[in-house]
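Of the protein chains in this complex, all but one are displayed in their positions.
Up next is subunit A:
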Amino acid sequence: MWRRSASFVLDKHHNNKPISLTPSLDSMAEVNPNPNPNPNPNPISAYYQTRAKHHGIVTSDWLEQAQAAVVRYPDKDSPVAGRRPFSVIEEFDCWRQQPDLAEAVAAVRALAAVIRASEATTMMELEIELKKASDTLKSWDTTSISLTAGCDLFMRYVTRTSALEFEDFNAAKARVLGRAEKFGEISYKARKIIAVLSQDFIFDWCTILVHGFSRVVLEILKTAAQNKKLFRVLCTEGRPDKTGVLLAKELAKLDVPVKLLIDSAVAYSMDEVDMVIFGADGVVESGGVINMMGTYQIALVAHTMNKPVYVAAESYKFARLYPLDQKDLEPALRPVDFGVPVPPKVEVERSARDYTPPQYLTMLFTDLGVLTPSVVSDELIQLYL
């Protein structure tokens, strides 16, 4: 009945069938917390679950669903671990709990641990093991772009070495391990590098608009504050995550003047803004970014009013996706709490993220340097060729 856009067809489709994951591989896959076909049509993206945990936001809705999820999957910590002495998911989990560590970095560290603990005797075996572990991690949460991208890039980086031609397996393995750790280090330090690179763009007395709670952006602002720059920050509220409040709290600790806006007040305040800075969940091949819901509309407003839009993203977030429109992504849903119970028969748009096309972005701050959006594809081609 709502003709015109195929997106509507897609939506209907998705409402009728629950999100199912990539074909399960081995026993590892059972560990994933996402639902199988079931009466509950509202799966929660694990990625946002983690973020929610980090932020300590607990809404009533969320609690309910979390409890329901637990009930359904009581075997989360069970015999799976027993089947293999080393579980990549466990490793990943324990890295992931640290709020300061990006998910992809945790994955990289977990994969490096896989290599270390591997009992393979040939390069092929090692590679196959790595591939399996990587696939497991990816399937744990298919909605997380940085996780998928990070795993993929790690695999390319590590197996791209000529170490594979070494005669001595141990030497080769050591070499591969070295590369893996190096990649982990680079990814871990990426935030610092980005912070340093972006200092030139923040000048005294500027006003920065920020959306969403990105740890990279926080790092940038922290470093700027430490460098004694004078600037002020406008934070959007970031409903329903309320990330704006958190970010405001952090910034206030740094003595940076902060002002909180409701999401609808962005256009109203855009006049006094000098630049907009976002983080990113993922950077896609066209040069666009996938980020928390609301990013696209802020970018549109900023573009219309000729304000520069900067995106701070580590290079392991470059993904081989190419969305053509908003619905061309893997849907990632999250609970939306309106404070009052939602009336029956009313649908709620629950997508957690949107796609901002590259023409609205001015620059990308990455650990590879300050780049224009068209460079993303160049980098990917060179890496994947």
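Some observations on this one:
Throughout what follows, a contact is a pair of C-beta atoms (placed from the backbone, for glycine too) under 8 Å apart; a residue touches a chain by one contact, two chains touch by 3 or more; residues count from 1.
Keep in mind that, in the parts below, contacts and distances are computed from a predicted model.
The UniProt record for the undisplayed chain lists the protein name "Translation initiation factor eIF2B subunit delta", from the options "Very-long-chain (3R)-3-hydroxyacyl-CoA dehydratase", "Protein phosphatase 2, regulatory subunit A, beta a", "LicD/FKTN/FKRP nucleotidyltransferase domain-containing protein" or "Translation initiation factor eIF2B subunit delta".
The chain not shown here is touched by just one of A:87, A:198, A:223 or A:286, and that residue is A:286.
Among A:203, A:268, A:322 or A:338, the one in contact with the hidden chain is A:322. Where subunit A meets the missing chain, the touching residues are 4-6, 9-10, 13, 285-287, 320, 322, 324-325, 328, 358, 374, 377-378, 380-382, 384-385.
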